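What follows is subunit A.
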Amino acid sequence: SSEQEGSSSTSAANADCSNAAAAQDSYTKAWSTTAEELGIQDLTPVEETVCEIDTASYKKDEPAGGYTIALAAQGPINSWGTLSEEAFKRHADEIGVSTLYASANGDATTQVDNIQQLASQKPDAMVVVPMGEGITGQVQAATEQGIPVILCSGILPDDSGAVSTVTRQYDLLGSAYAEWLVQKLGGKGKVAMLSGLAGVPTAEYQAAAAKKVFEKYPDIEVVTQQYTEWSPTVAKTVADNLITQYPDLDGIWSDSGYGDLGVVQAYTEAGKTVPPLTGDSSNAFLKATEGTDVQFALSTFPPEMSADCLDTAVSVLKGEPVLNKVFIDSPSFTNEDAAQYVRKDCGDNLFVPSTLDDATLVELGLCS
Partner candidate 1 sequence: MSTATATVDARPERSKRFGFAALVRGGFAVWVVVIALVVALSIVKGGAFWTPSNLSTVLTATVVLGLVAMGQHLVILTGGIDLSVGSTATLSALLTAVLIDAYPIRVIPVLLGMVVLGALVGLFNGAFVAFAKLPAFIVTLASFYIVQGIALTVSSVPAGKVTSDLKNFALGSLGPIPYSFLVVVIAVAVVGYLLARTRWGKHVYAVGGDLKAARAVGIKADRVLVWVYVASGILAAIAGIMLAARSSIGSPTAGQGLELSAITVVVIGGTSLLGGRGSLFGTLGGVLLLALVSSSITLLQMPSTLTDLIRGAVIVIAATLFVVKAKR
Partner candidate 2 sequence: MPTQHTVLEARGLTKSFPGVRALSGVDFTARAGRVHALLGENGAGKSTLVGILTGNQRADTGTLTVAGETRDFGSPREALDAGVMAVYQELTVLPAMTVLDNVMLGQEVTKAGSLSLSQQRSIARDALSRVGLADIDLGAQAGDYSLANQQLIEIARALIRRASVVILDEPSAVLSGDKLDALHAVVRELAAAGTAVVYITHLLDEVQELADDVTILRDGATVAEGEKKDFDTERIVREMVGRTVDAVFPEPGELTGDVVLRLTGVVPRSRTRRPAPIDLEVRAGEIVGVAGLVGSGRSRLLRTIAGAHPLAAGRIEVAGRPIGGSIRRALRAGVVLVPEERKTEGLVLDLTVSENTTMAVLGRIARFGWIRRAVQRDRWSAEQERLGIRASGPDQETRLLSGGNQQKIVIAKWLELGPTVLVLDEPTRGVDVGAKAEIYQIISELAAQGLAVVVASSELIEVLGLSHRVLVARDGSIAGELPGGLGNEEEVMHLAMGTNR
């Protein structure tokens, strides 16, 4: 047939959607909290269907040694990956779950192999930190083998077959940063966008949501979009160029506080005022901007949400109802409240606030 496959059918998950109103409320609440924390007047939630789903079909009696739950992790390519893995494992110990895990080294293609390999070891459930949409097919394959999959800290298309997605919402972050910036600039000015890695969903989805917001304001001009590889070094080089090319830049939308370090340095060294900027809350950035009058809005994409993902997986195995999308509500703040969050006893790699206890952070070498 010349028809496009799957174009007409809407998400199958909607069919057994129940208790929708309460679920929807929890979704909008995450948006309003963030708006409140950042002092944004106007933050309209992106449309999203959240509802409760029946997991009776996944119910499984807990075996003697506890459930075995696999984690297809990002891998220790940065502190986010390390913390995510660590939080997952610690929580698994606490609740008596045994784990299997595989590291994708940040690469979707590797993760495809990982998921297949993990599935072949027959875990009761699988938590996947998606490295890109490229893994969708393999996730479907795993669910078809009867393994419930929970997506964690990332999203996949609706037809991935995952039971539930537990994440901080990209749209929320991208839009909130943009709205805050617009408000800071009074709805008028030149903005540069700095994203992480070209082609990587984490970066591209946030940027896309932000662009939608900026489009609403005719007097906001996005002058350029560049990539920082989430590296302060690259960000600084890019910022050096921004300074020369757009001396009258009014604001910088960025998805990374760690990258912002470079931006702040570049402007400071050039003797210019740092324009208002955004990003996720890295301890390094907070330490670097302490005592300066840099204006920023930060939010969080907590690695520790992997523990919530694990809980969701266990709920699914117990047959308890779960939400199809669990949007983690976690703090956002601006430069005004930064003092509350900075951890001077900790290193640059920490994402604040961390829910891991101090002993763990010390053990990981992140704090002293």
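Picked so that all candidates are chains of the complex that A comes from, given by their letters.
The rule is simple: a residue touches a chain if its C-beta (ideal position, glycine included) is under 8 Å from a C-beta of that chain, and two chains touch if they have at least 3 such contacts; residues count from 1.
If you're wondering where the values come from, they're calculated on a predicted model, not measured in any experiment.
Trainee: Considering only the touch criterion given at the top, point me to the candidate in 1 or 2 that touches subunit A in this complex.
Mentor: 1
Trainee: Applying the document's contact rule, which stretches of subunit A touch candidate 1 when the two form their complex?
Mentor: The touching residues are 1-7, 73, 75-76, 85, 100-103, 105, 107-110, 112-114, 116-122, 132-138, 140-141, 157, 198-201, 204-205, 208.
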